[in-house]
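What you see is the complex with one protein chain gone and the rest in place.
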Amino acid sequence: MVDPILRVKGATKHFGALVACDHVDFDLKPGEIHAVIGPNGAGKSTFIKLVAGEHVPNSGEFQFCGENIGALSAAQRAKAGLARTFQVSSVVNEFNALQNVLLAVQGASGETFSFFKSAMRDDELMGPATKFLMRAGLEDRSSVLASDLSHGERRQLEIAMALAMEPKVFLLDEPMAGIGPGGSKVLTDILDQLRIEAPILLVEHDMQVVFSLADRITVLVEGRNFVTGSAEDVRKNPDVKKAYLGEVVPE
Amino acid sequence: MTTTLIIEQVLNGLQFGVMLFLMASGLTLVFGVMGLINLAHGSLYMVGAFACAAVAAATGSYWLGLAASLVVAAMAGAIVELLIIRKLYSRGHLDQVLATFALILVFSEGTRWLFGSFPLYLNVPEILSGSVELPGGIHYSLFRLLIIVTGALIALFLLALIHKTRLGIQIRAGESDREMISALGVNIDRLYTIVFALGAALAGLAGAMVGSLQSVQVGMGEPVLILAFVVIVIGGIGSIKGALVGAVLVGLVDTLGRFLLPELFAIFMDPASAKAIGSALASMLIYMVMAGVLFFRPTGLFGLNA
Partner (left out) sequence: MSITKSNAINTLLIAGLLFAALCAHVLSEPFIITMATKIAIFAIAGIGLNLALGYGGLVSFGHAAFFGIGGYVCGILASHARNFEPLTTWPFEFSGTTSMLVIWPIAIFVSSLLALLIGAISLRTTGVYFIMITLAFAQMIFYFAISWPTYGGEDGLPTYVRNSFPGVNTLNPIEYFLICFVLLLITLILCSIIVNSRFGLALQAARQNVRRVTSVGIDVYKVKLVAFVISGGITGLAGALYTDLNRFVSPSVLSWHTSGEIMIFVILGGVAHLFGPLAGAALFIVLEFVLGGFTEYWQMWLGALLLLVVLYAPKGLMGALNASWRSHG
(Lines give C-alpha, C1' and ligand atoms only; values in the text may rest on other atoms or scores of the structure.)
Protein backbone atom coordinates (compact mmCIF):
# COMPACT_ATOMS: atom_id res chain seq x y z
CA MET A 1 0.00 0.00 0.00
CA VAL A 2 1.21 3.50 -0.90
CA ASP A 3 1.92 5.98 1.86
CA PRO A 4 -0.39 8.97 1.75
CA ILE A 5 1.23 12.27 0.79
CA LEU A 6 -1.07 14.24 3.03
CA ARG A 7 -2.44 12.87 6.28
CA VAL A 8 -4.68 14.72 8.73
CA LYS A 9 -5.60 13.29 12.10
CA GLY A 10 -8.19 14.70 14.47
CA ALA A 11 -8.36 18.20 12.97
CA THR A 12 -10.50 20.28 15.31
CA LYS A 13 -11.47 23.95 15.11
CA HIS A 14 -13.78 25.89 17.39
CA PHE A 15 -15.21 29.32 16.70
CA GLY A 16 -16.45 30.29 20.12
CA ALA A 17 -19.14 27.76 20.99
CA LEU A 18 -19.37 26.50 17.41
CA VAL A 19 -17.32 23.45 16.53
CA ALA A 20 -16.65 23.81 12.81
CA CYS A 21 -14.36 20.79 12.53
CA ASP A 22 -14.55 18.00 15.06
CA HIS A 23 -11.68 15.49 14.92
CA VAL A 24 -11.66 15.20 11.14
CA ASP A 25 -9.39 12.50 9.70
CA PHE A 26 -8.31 12.62 6.10
CA ASP A 27 -5.59 11.29 3.83
CA LEU A 28 -4.57 11.83 0.24
CA LYS A 29 -2.60 9.30 -1.79
CA PRO A 30 -0.41 9.99 -4.80
CA GLY A 31 -2.32 10.26 -8.06
CA GLU A 32 -5.81 10.45 -6.64
CA ILE A 33 -8.56 12.99 -6.38
CA HIS A 34 -10.05 12.82 -2.93
CA ALA A 35 -13.17 14.96 -2.61
CA VAL A 36 -14.58 16.37 0.61
CA ILE A 37 -18.31 16.95 0.42
CA GLY A 38 -21.11 17.62 2.83
CA PRO A 39 -24.16 19.81 3.36
CA ASN A 40 -23.76 23.53 3.95
CA GLY A 41 -22.03 24.23 7.24
CA ALA A 42 -20.44 20.78 7.37
CA GLY A 43 -17.02 22.36 7.89
CA LYS A 44 -15.54 21.76 4.42
CA SER A 45 -14.22 25.27 4.01
CA THR A 46 -12.83 25.35 7.53
CA PHE A 47 -11.13 22.04 6.87
CA ILE A 48 -9.35 23.23 3.74
CA LYS A 49 -8.26 26.40 5.57
CA LEU A 50 -6.81 24.28 8.36
CA VAL A 51 -4.84 22.26 5.85
CA ALA A 52 -3.64 25.40 4.05
CA GLY A 53 -2.61 26.94 7.36
CA GLU A 54 -4.99 29.91 7.22
CA HIS A 55 -6.74 28.89 10.43
CA VAL A 56 -4.92 27.75 13.54
CA PRO A 57 -6.51 24.49 14.70
CA ASN A 58 -7.45 23.83 18.32
CA SER A 59 -5.99 20.39 17.93
CA GLY A 60 -5.01 17.92 15.22
CA GLU A 61 -2.00 16.56 13.41
CA PHE A 62 -1.05 17.59 9.89
CA GLN A 63 1.50 15.50 8.01
CA PHE A 64 2.69 16.37 4.53
CA CYS A 65 5.25 14.18 2.74
CA GLY A 66 6.01 12.56 6.06
CA GLU A 67 6.78 15.88 7.77
CA ASN A 68 4.72 17.51 10.47
CA ILE A 69 3.56 20.84 9.03
CA GLY A 70 1.44 21.94 12.00
CA ALA A 71 3.87 24.71 12.91
CA LEU A 72 4.27 26.14 9.38
CA SER A 73 2.59 29.38 8.29
CA ALA A 74 0.30 29.49 5.27
CA ALA A 75 3.10 30.95 3.14
CA GLN A 76 5.52 28.26 4.25
CA ARG A 77 3.03 25.50 3.49
CA ALA A 78 2.44 26.95 0.05
CA LYS A 79 6.17 26.99 -0.59
CA ALA A 80 6.45 23.41 0.70
CA GLY A 81 4.07 22.32 -2.07
CA LEU A 82 0.46 22.86 -1.05
CA ALA A 83 -1.15 25.00 -3.75
CA ARG A 84 -4.66 26.20 -3.19
CA THR A 85 -7.46 27.91 -5.06
CA PHE A 86 -10.23 29.87 -3.40
CA GLN A 87 -13.96 29.41 -3.19
CA VAL A 88 -14.54 33.01 -4.19
CA SER A 89 -11.96 33.74 -6.88
CA SER A 90 -9.12 35.54 -5.27
CA VAL A 91 -6.67 36.98 -7.76
CA VAL A 92 -4.74 40.23 -7.89
CA ASN A 93 -7.27 42.44 -9.62
CA GLU A 94 -5.08 45.29 -10.85
CA PHE A 95 -2.58 42.86 -12.36
CA ASN A 96 -3.14 41.28 -15.75
CA ALA A 97 -3.48 37.53 -16.10
CA LEU A 98 0.18 37.04 -16.94
CA GLN A 99 1.37 39.10 -13.97
CA ASN A 100 -0.80 37.00 -11.68
CA VAL A 101 0.81 33.80 -12.87
CA LEU A 102 4.21 35.48 -12.77
CA LEU A 103 3.63 36.18 -9.10
CA ALA A 104 2.95 32.51 -8.48
CA VAL A 105 6.07 31.43 -10.37
CA GLN A 106 8.03 33.93 -8.31
CA GLY A 107 6.51 32.65 -5.08
CA ALA A 108 7.41 29.09 -5.95
CA SER A 109 10.95 30.09 -6.86
CA GLY A 110 11.36 31.51 -3.38
CA GLU A 111 13.24 34.53 -4.68
CA THR A 112 11.04 37.47 -3.84
CA PHE A 113 13.70 39.66 -2.28
CA SER A 114 15.35 40.69 -5.50
CA PHE A 115 15.20 44.43 -5.97
CA PHE A 116 17.02 45.41 -9.12
CA LYS A 117 16.03 43.15 -11.99
CA SER A 118 12.79 43.86 -13.78
CA ALA A 119 10.39 41.00 -13.10
CA MET A 120 8.56 41.41 -16.38
CA ARG A 121 11.82 41.05 -18.32
CA ASP A 122 13.03 38.06 -16.36
CA ASP A 123 12.98 34.98 -18.58
CA GLU A 124 13.14 32.69 -15.59
CA LEU A 125 9.73 34.03 -14.62
CA MET A 126 8.19 34.85 -17.99
CA GLY A 127 8.86 31.47 -19.58
CA PRO A 128 7.08 29.34 -17.02
CA ALA A 129 4.33 31.94 -16.51
CA THR A 130 3.43 31.90 -20.20
CA LYS A 131 3.51 28.12 -20.22
CA PHE A 132 1.15 27.72 -17.26
CA LEU A 133 -1.19 30.36 -18.57
CA MET A 134 -1.45 28.30 -21.74
CA ARG A 135 -2.03 25.11 -19.78
CA ALA A 136 -5.03 26.74 -18.15
CA GLY A 137 -6.32 27.83 -21.56
CA LEU A 138 -5.78 31.55 -21.04
CA GLU A 139 -2.99 32.26 -23.55
CA ASP A 140 -5.18 34.73 -25.46
CA ARG A 141 -6.06 36.67 -22.34
CA SER A 142 -2.60 37.23 -20.90
CA SER A 143 -2.66 41.03 -21.00
CA VAL A 144 -6.24 41.41 -19.76
CA LEU A 145 -6.62 42.80 -16.23
CA ALA A 146 -7.78 40.12 -13.82
CA SER A 147 -10.72 42.30 -12.83
CA ASP A 148 -11.88 42.31 -16.48
CA LEU A 149 -11.78 38.52 -16.85
CA SER A 150 -15.03 36.59 -16.84
CA HIS A 151 -15.96 34.52 -13.82
CA GLY A 152 -14.91 31.27 -15.45
CA GLU A 153 -11.68 32.75 -16.73
CA ARG A 154 -10.79 33.89 -13.24
CA ARG A 155 -11.27 30.28 -12.12
CA GLN A 156 -8.90 29.20 -14.86
CA LEU A 157 -6.45 31.86 -13.75
CA GLU A 158 -6.53 30.46 -10.23
CA ILE A 159 -5.70 27.06 -11.62
CA ALA A 160 -2.87 28.49 -13.70
CA MET A 161 -1.50 30.03 -10.52
CA ALA A 162 -1.82 26.77 -8.64
CA LEU A 163 -0.04 24.98 -11.52
CA ALA A 164 2.71 27.57 -11.48
CA MET A 165 3.47 26.64 -7.89
CA GLU A 166 4.46 23.18 -9.25
CA PRO A 167 2.94 21.76 -6.11
CA LYS A 168 2.94 18.32 -4.56
CA VAL A 169 -0.74 18.63 -3.69
CA PHE A 170 -3.57 20.79 -5.01
CA LEU A 171 -6.11 22.13 -2.54
CA LEU A 172 -9.11 23.14 -4.63
CA ASP A 173 -11.86 24.96 -2.76
CA GLU A 174 -15.07 24.74 -4.80
CA PRO A 175 -13.45 25.35 -8.20
CA MET A 176 -16.88 25.13 -9.86
CA ALA A 177 -18.59 27.65 -7.58
CA GLY A 178 -20.69 30.06 -9.59
CA ILE A 179 -20.15 28.19 -12.84
CA GLY A 180 -23.51 26.43 -12.86
CA PRO A 181 -24.54 22.78 -12.59
CA GLY A 182 -22.13 20.35 -14.15
CA GLY A 183 -19.45 22.99 -14.43
CA SER A 184 -18.00 24.19 -17.65
CA LYS A 185 -16.56 21.53 -19.92
CA VAL A 186 -13.28 23.45 -20.14
CA LEU A 187 -12.88 23.59 -16.38
CA THR A 188 -13.77 19.93 -15.79
CA ASP A 189 -11.25 18.88 -18.42
CA ILE A 190 -8.57 21.06 -16.85
CA LEU A 191 -9.25 19.55 -13.43
CA ASP A 192 -9.05 16.06 -14.86
CA GLN A 193 -5.67 16.94 -16.37
CA LEU A 194 -4.42 18.33 -13.07
CA ARG A 195 -4.28 14.96 -11.38
CA ILE A 196 -1.37 14.05 -13.62
CA GLU A 197 0.61 16.82 -11.95
CA ALA A 198 -0.29 16.09 -8.35
CA PRO A 199 -3.05 14.58 -6.21
CA ILE A 200 -6.00 16.80 -5.43
CA LEU A 201 -7.95 17.57 -2.29
CA LEU A 202 -11.20 18.72 -3.83
CA VAL A 203 -13.89 20.52 -1.86
CA GLU A 204 -16.85 20.84 -4.17
CA HIS A 205 -20.56 21.43 -4.01
CA ASP A 206 -21.40 20.27 -7.51
CA MET A 207 -22.11 16.53 -7.10
CA GLN A 208 -21.98 15.83 -10.80
CA VAL A 209 -18.42 17.12 -10.94
CA VAL A 210 -17.45 15.27 -7.76
CA PHE A 211 -18.74 11.93 -8.93
CA SER A 212 -17.22 12.27 -12.38
CA LEU A 213 -13.76 13.18 -11.06
CA ALA A 214 -13.19 11.84 -7.55
CA ASP A 215 -11.52 8.53 -6.79
CA ARG A 216 -12.45 8.69 -3.15
CA ILE A 217 -14.95 10.81 -1.27
CA THR A 218 -15.11 11.88 2.36
CA VAL A 219 -18.48 13.10 3.58
CA LEU A 220 -18.46 15.58 6.45
CA VAL A 221 -21.61 16.25 8.46
CA GLU A 222 -21.69 18.82 11.22
CA GLY A 223 -17.91 18.95 11.28
CA ARG A 224 -17.40 15.22 11.75
CA ASN A 225 -16.31 12.38 9.47
CA PHE A 226 -19.47 10.69 8.24
CA VAL A 227 -18.27 8.30 5.57
CA THR A 228 -15.10 7.81 3.56
CA GLY A 229 -15.01 5.51 0.61
CA SER A 230 -14.80 5.12 -3.14
CA ALA A 231 -17.12 7.23 -5.25
CA GLU A 232 -19.20 4.14 -5.88
CA ASP A 233 -19.59 3.27 -2.17
CA VAL A 234 -20.57 6.79 -1.26
CA ARG A 235 -23.07 7.04 -4.06
CA LYS A 236 -24.81 3.88 -2.87
CA ASN A 237 -24.69 4.73 0.84
CA PRO A 238 -28.28 5.44 1.94
CA ASP A 239 -27.13 7.44 4.98
CA VAL A 240 -25.40 9.92 2.73
CA LYS A 241 -28.63 10.59 0.88
CA LYS A 242 -30.37 11.13 4.18
CA ALA A 243 -27.69 13.48 5.41
CA TYR A 244 -28.14 15.59 2.33
CA LEU A 245 -31.90 15.83 2.91
CA GLY A 246 -33.23 16.83 -0.43
CA GLU A 247 -29.94 17.67 -2.04
CA VAL A 248 -29.83 15.47 -5.10
CA VAL A 249 -27.16 12.85 -5.31
CA PRO A 250 -27.11 11.77 -8.94
CA GLU A 251 -27.82 8.09 -9.54
CA MET B 1 6.54 62.39 48.80
CA THR B 2 3.33 62.06 50.76
CA THR B 3 0.20 60.03 50.35
CA THR B 4 -1.76 63.25 50.02
CA LEU B 5 0.34 64.27 47.04
CA ILE B 6 -0.16 60.90 45.38
CA ILE B 7 -3.91 61.00 45.90
CA GLU B 8 -3.99 64.46 44.44
CA GLN B 9 -2.06 63.23 41.39
CA VAL B 10 -4.42 60.28 41.03
CA LEU B 11 -7.35 62.69 41.05
CA ASN B 12 -5.58 64.85 38.45
CA GLY B 13 -5.05 61.72 36.39
CA LEU B 14 -8.73 60.85 36.67
CA GLN B 15 -9.73 64.37 35.68
CA PHE B 16 -7.45 64.18 32.65
CA GLY B 17 -8.81 60.75 31.81
CA VAL B 18 -12.38 61.94 32.01
CA MET B 19 -11.59 64.80 29.62
CA LEU B 20 -10.00 62.36 27.24
CA PHE B 21 -13.08 60.20 27.45
CA LEU B 22 -15.29 63.08 26.33
CA MET B 23 -13.07 63.44 23.25
CA ALA B 24 -12.55 59.75 22.66
CA SER B 25 -16.21 58.73 22.95
CA GLY B 26 -17.20 60.85 19.96
CA LEU B 27 -14.22 59.68 17.98
CA THR B 28 -14.87 56.03 18.66
CA LEU B 29 -18.61 56.31 17.93
CA VAL B 30 -17.96 58.02 14.62
CA PHE B 31 -15.47 55.35 13.71
CA GLY B 32 -17.58 52.48 14.99
CA VAL B 33 -20.80 53.59 13.33
CA MET B 34 -19.64 55.33 10.17
CA GLY B 35 -16.19 53.82 9.72
CA LEU B 36 -14.69 57.30 9.57
CA ILE B 37 -11.34 58.48 10.92
CA ASN B 38 -11.97 62.05 11.93
CA LEU B 39 -8.80 64.03 12.56
CA ALA B 40 -10.88 67.19 12.74
CA HIS B 41 -12.40 66.09 16.02
CA GLY B 42 -9.81 68.22 17.80
CA SER B 43 -11.07 71.23 15.87
CA LEU B 44 -14.54 70.73 17.32
CA TYR B 45 -12.93 70.70 20.76
CA MET B 46 -11.33 74.02 19.90
CA VAL B 47 -14.59 75.39 18.52
CA GLY B 48 -16.31 74.52 21.82
CA ALA B 49 -13.64 76.31 23.81
CA PHE B 50 -13.82 79.45 21.68
CA ALA B 51 -17.62 79.43 21.75
CA CYS B 52 -17.52 79.25 25.53
CA ALA B 53 -14.96 82.04 25.76
CA ALA B 54 -16.81 84.31 23.33
CA VAL B 55 -20.25 83.79 24.86
CA ALA B 56 -18.96 84.07 28.43
CA ALA B 57 -17.21 87.31 27.54
CA ALA B 58 -20.27 88.73 25.79
CA THR B 59 -22.87 87.77 28.39
CA GLY B 60 -20.73 87.61 31.50
CA SER B 61 -22.15 84.21 32.28
CA TYR B 62 -19.85 81.22 32.38
CA TRP B 63 -22.81 78.87 32.38
CA LEU B 64 -24.16 80.31 29.16
CA GLY B 65 -20.67 79.86 27.77
CA LEU B 66 -20.67 76.17 28.69
CA ALA B 67 -24.09 75.74 27.09
CA ALA B 68 -22.82 77.54 24.00
CA SER B 69 -19.84 75.21 23.77
CA LEU B 70 -22.22 72.25 23.49
CA VAL B 71 -24.59 73.91 21.05
CA VAL B 72 -22.02 75.58 18.79
CA ALA B 73 -19.81 72.48 18.58
CA ALA B 74 -22.85 70.32 17.80
CA MET B 75 -23.91 72.74 15.09
CA ALA B 76 -20.43 72.96 13.64
CA GLY B 77 -20.29 69.17 13.69
CA ALA B 78 -23.66 68.82 11.96
CA ILE B 79 -22.74 71.35 9.27
CA VAL B 80 -19.39 69.72 8.56
CA GLU B 81 -21.03 66.32 8.45
CA LEU B 82 -23.69 67.47 6.00
CA LEU B 83 -21.30 69.36 3.73
CA ILE B 84 -18.15 67.25 3.71
CA ILE B 85 -17.88 64.26 6.03
CA ARG B 86 -20.88 62.58 4.44
CA LYS B 87 -18.98 62.25 1.17
CA LEU B 88 -16.15 60.44 2.91
CA TYR B 89 -17.95 57.43 4.39
CA SER B 90 -17.52 55.38 1.27
CA ARG B 91 -13.89 56.41 0.80
CA GLY B 92 -10.74 54.69 2.02
CA HIS B 93 -8.95 55.64 5.21
CA LEU B 94 -6.37 57.55 3.20
CA ASP B 95 -8.91 59.99 1.77
CA GLN B 96 -10.52 60.37 5.19
CA VAL B 97 -7.23 61.17 6.87
CA LEU B 98 -6.31 63.69 4.21
CA ALA B 99 -9.70 65.41 4.03
CA THR B 100 -10.04 65.75 7.77
CA PHE B 101 -6.44 66.93 8.00
CA ALA B 102 -7.43 69.61 5.49
CA LEU B 103 -10.43 70.44 7.70
CA ILE B 104 -8.06 71.06 10.60
CA LEU B 105 -6.19 73.63 8.52
CA VAL B 106 -9.46 75.35 7.63
CA PHE B 107 -10.75 75.36 11.21
CA SER B 108 -7.47 76.42 12.82
CA GLU B 109 -6.66 79.22 10.43
CA GLY B 110 -10.28 80.32 10.29
CA THR B 111 -10.33 80.61 14.06
CA ARG B 112 -7.03 82.46 14.06
CA TRP B 113 -8.54 84.86 11.55
CA LEU B 114 -11.58 85.48 13.76
CA PHE B 115 -9.96 85.52 17.20
CA GLY B 116 -6.27 86.18 16.58
CA SER B 117 -3.29 84.21 17.81
CA PHE B 118 -3.32 85.29 21.44
CA PRO B 119 -4.71 82.87 24.00
CA LEU B 120 -7.98 83.76 25.71
CA TYR B 121 -8.59 83.06 29.36
CA LEU B 122 -11.83 81.97 30.93
CA ASN B 123 -12.77 82.91 34.46
CA VAL B 124 -14.39 80.10 36.36
CA PRO B 125 -17.29 81.44 38.46
CA GLU B 126 -16.62 82.27 42.10
CA ILE B 127 -18.48 79.30 43.55
CA LEU B 128 -16.37 76.82 41.59
CA SER B 129 -12.96 78.36 42.07
CA GLY B 130 -12.29 77.25 45.64
CA SER B 131 -11.21 73.88 46.88
CA VAL B 132 -13.01 71.27 48.91
CA GLU B 133 -11.77 69.11 51.69
CA LEU B 134 -12.04 65.44 50.87
CA PRO B 135 -12.17 62.68 53.47
CA GLY B 136 -8.64 62.27 54.80
CA GLY B 137 -7.98 65.98 54.91
CA ILE B 138 -7.03 66.42 51.27
CA HIS B 139 -7.80 69.76 49.67
CA TYR B 140 -8.71 69.50 46.02
CA SER B 141 -9.89 71.98 43.42
CA LEU B 142 -13.67 72.06 43.30
CA PHE B 143 -13.69 72.75 39.57
CA ARG B 144 -11.51 69.75 38.78
CA LEU B 145 -13.69 67.61 40.99
CA LEU B 146 -16.71 68.86 39.12
CA ILE B 147 -15.07 67.88 35.83
CA ILE B 148 -14.57 64.36 37.12
CA VAL B 149 -18.20 64.13 38.23
CA THR B 150 -19.51 65.61 34.97
CA GLY B 151 -17.39 63.23 32.93
CA ALA B 152 -18.50 60.24 34.97
CA LEU B 153 -22.15 61.24 34.55
CA ILE B 154 -21.69 61.63 30.80
CA ALA B 155 -20.01 58.23 30.64
CA LEU B 156 -22.99 56.68 32.43
CA PHE B 157 -25.36 58.56 30.15
CA LEU B 158 -23.54 57.33 27.03
CA LEU B 159 -23.41 53.73 28.18
CA ALA B 160 -27.13 53.88 28.95
CA LEU B 161 -27.80 55.56 25.61
CA ILE B 162 -25.94 52.89 23.69
CA HIS B 163 -27.33 49.92 25.57
CA LYS B 164 -30.80 50.98 26.66
CA THR B 165 -32.36 53.38 24.15
CA ARG B 166 -33.80 53.10 20.68
CA LEU B 167 -31.13 55.41 19.30
CA GLY B 168 -28.52 53.20 20.91
CA ILE B 169 -29.95 50.12 19.26
CA GLN B 170 -29.84 51.89 15.92
CA ILE B 171 -26.25 52.95 16.55
CA ARG B 172 -25.19 49.44 17.45
CA ALA B 173 -27.06 48.01 14.47
CA GLY B 174 -25.39 50.60 12.25
CA GLU B 175 -22.01 49.36 13.42
CA SER B 176 -22.67 45.85 12.35
CA ASP B 177 -24.84 46.17 9.31
CA ARG B 178 -25.59 49.34 7.42
CA GLU B 179 -27.87 47.72 4.91
CA MET B 180 -29.97 46.00 7.52
CA ILE B 181 -30.54 49.17 9.43
CA SER B 182 -31.65 51.09 6.38
CA ALA B 183 -33.87 48.16 5.46
CA LEU B 184 -35.50 48.50 8.89
CA GLY B 185 -36.65 51.94 7.81
CA VAL B 186 -34.23 53.94 9.90
CA ASN B 187 -33.14 57.14 8.25
CA ILE B 188 -29.47 56.36 8.16
CA ASP B 189 -28.36 59.79 6.95
CA ARG B 190 -30.08 61.44 9.88
CA LEU B 191 -28.67 58.87 12.30
CA TYR B 192 -25.15 59.64 11.09
CA THR B 193 -25.65 63.38 11.45
CA ILE B 194 -26.97 62.91 14.98
CA VAL B 195 -24.08 60.67 16.02
CA PHE B 196 -21.57 63.09 14.54
CA ALA B 197 -23.18 66.11 16.22
CA LEU B 198 -23.35 64.26 19.54
CA GLY B 199 -19.64 63.47 19.37
CA ALA B 200 -18.93 67.07 18.41
CA ALA B 201 -20.95 68.41 21.36
CA LEU B 202 -19.02 66.26 23.83
CA ALA B 203 -15.72 67.37 22.31
CA GLY B 204 -16.88 70.99 22.52
CA LEU B 205 -17.77 70.62 26.19
CA ALA B 206 -14.38 69.04 26.91
CA GLY B 207 -12.72 71.94 25.11
CA ALA B 208 -14.62 74.51 27.16
CA MET B 209 -13.76 72.81 30.45
CA VAL B 210 -10.08 72.29 29.67
CA GLY B 211 -10.02 75.83 28.27
CA SER B 212 -11.19 77.02 31.69
CA LEU B 213 -8.33 75.22 33.40
CA GLN B 214 -5.65 76.28 30.94
CA SER B 215 -6.28 78.69 28.11
CA VAL B 216 -8.24 78.89 24.90
CA GLN B 217 -6.08 79.07 21.80
CA VAL B 218 -5.74 77.93 18.22
CA GLY B 219 -4.18 74.49 17.94
CA MET B 220 -5.30 73.45 21.45
CA GLY B 221 -7.21 70.52 19.99
CA GLU B 222 -4.32 68.76 18.33
CA PRO B 223 -2.42 67.27 21.28
CA VAL B 224 -5.73 66.18 22.78
CA LEU B 225 -6.84 64.67 19.50
CA ILE B 226 -3.78 62.49 19.29
CA LEU B 227 -4.20 61.39 22.89
CA ALA B 228 -7.84 60.60 22.15
CA PHE B 229 -6.69 58.42 19.28
CA VAL B 230 -4.26 56.67 21.57
CA VAL B 231 -7.18 56.10 23.93
CA ILE B 232 -9.50 54.57 21.38
CA VAL B 233 -6.78 52.45 19.87
CA ILE B 234 -5.90 51.08 23.31
CA GLY B 235 -9.57 50.54 24.14
CA GLY B 236 -10.48 49.04 20.78
CA ILE B 237 -11.99 51.23 18.10
CA GLY B 238 -15.77 51.47 18.24
CA SER B 239 -16.16 50.47 21.87
CA ILE B 240 -17.49 53.06 24.33
CA LYS B 241 -16.45 50.86 27.21
CA GLY B 242 -12.98 50.58 25.68
CA ALA B 243 -12.84 54.36 25.34
CA LEU B 244 -13.69 54.75 29.02
CA VAL B 245 -11.11 52.23 30.20
CA GLY B 246 -8.50 53.54 27.76
CA ALA B 247 -9.13 57.17 28.76
CA VAL B 248 -8.76 56.53 32.47
CA LEU B 249 -5.70 54.39 31.83
CA VAL B 250 -4.02 57.02 29.67
CA GLY B 251 -4.98 59.82 32.07
CA LEU B 252 -3.54 58.01 35.06
CA VAL B 253 -0.42 56.68 33.34
CA ASP B 254 0.44 60.06 31.87
CA THR B 255 -0.16 62.09 35.03
CA LEU B 256 1.45 59.65 37.42
CA GLY B 257 4.33 58.99 35.01
CA ARG B 258 5.22 62.68 34.85
CA PHE B 259 5.05 62.84 38.61
CA LEU B 260 6.69 59.57 39.61
CA LEU B 261 9.33 58.85 36.95
CA PRO B 262 11.64 61.79 37.79
CA GLU B 263 11.37 60.83 41.48
CA LEU B 264 12.13 57.25 40.60
CA PHE B 265 15.24 58.11 38.62
CA ALA B 266 16.39 60.44 41.40
CA ILE B 267 16.94 57.39 43.58
CA PHE B 268 19.99 56.38 41.57
CA MET B 269 20.95 59.53 39.63
CA ASP B 270 21.78 63.13 40.27
CA PRO B 271 18.62 65.26 40.39
CA ALA B 272 19.22 67.21 37.18
CA SER B 273 19.63 64.24 34.87
CA ALA B 274 16.93 62.33 36.74
CA LYS B 275 14.54 65.14 35.96
CA ALA B 276 15.61 65.24 32.30
CA ILE B 277 15.46 61.51 31.69
CA GLY B 278 12.40 61.03 33.85
CA SER B 279 10.34 63.65 32.10
CA ALA B 280 11.56 62.59 28.65
CA LEU B 281 10.47 59.04 29.37
CA ALA B 282 7.24 60.17 30.99
CA SER B 283 6.20 62.03 27.86
CA MET B 284 6.67 58.83 25.86
CA LEU B 285 5.05 56.55 28.38
CA ILE B 286 1.51 56.39 27.02
CA TYR B 287 2.78 55.69 23.53
CA MET B 288 4.77 52.81 24.93
CA VAL B 289 1.64 51.55 26.66
CA MET B 290 -0.21 51.78 23.36
CA ALA B 291 2.49 49.97 21.42
CA GLY B 292 2.52 47.32 24.13
CA VAL B 293 -1.23 46.84 24.03
CA LEU B 294 -1.28 46.60 20.24
CA PHE B 295 1.63 44.18 20.28
CA PHE B 296 -0.36 41.72 22.35
CA ARG B 297 -3.84 42.66 21.18
CA PRO B 298 -3.65 44.12 17.66
CA THR B 299 -7.25 45.34 17.87
CA GLY B 300 -7.11 46.92 21.32
CA LEU B 301 -8.45 45.80 24.68
CA PHE B 302 -12.14 45.66 23.77
CA GLY B 303 -11.85 45.64 19.99
CA LEU B 304 -13.33 43.09 17.66
CA ASN B 305 -11.45 42.16 14.54
CA ALA B 306 -10.37 45.23 12.62
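Observations on the structure shown:
Note that the chains are named A and B in the order they appear, and that numbering of residues resets to 1 at the start of each chain.
Basically, contacts are C-beta pairs under 8 Å (C-beta built on N, C-alpha and C of every residue); 3 or more make two chains touch, one makes a residue touch a chain.
The model shown is predicted, which means the values in this text are computed figures rather than measured ones.
Within the whole complex, the absent chain has one touching residue among A:93, A:150 or A:230, and that is A:93. When the omitted chain is restored, the residue from A:19, A:74, A:134 or A:227 that touches it is A:74. Check B:16, B:45, B:62 or B:229 against the missing chain and you find that the one touching it is B:229. Of the candidate positions A:69, A:97, A:125 or A:234, contact with the unshown chain belongs to A:125.
Note that of A:28, A:69, A:136 or A:161, the residue touching the chain absent from this view is A:161. In the full complex, chain B touches the hidden chain at residues 31, 37, 84, 87-88, 91, 93-95, 97-99, 101-106, 108-110, 112-113, 222, 226, 229-230, 233, 237, 276, 279-280, 283-284, 287-288, 290-291, 294-295, 298-300, 306.
Contacts to the hidden chain, counted on chain A, fall at residues 52, 54, 73-76, 78-79, 83-84, 86, 90-95, 99, 102-104, 106-108, 110-120, 122, 125, 161, 164-165.
Definition applied: only the chains that are shown with their structure count from here on.
With centres set at the average Cα position, the gap from chain A to chain B is 49 Å.
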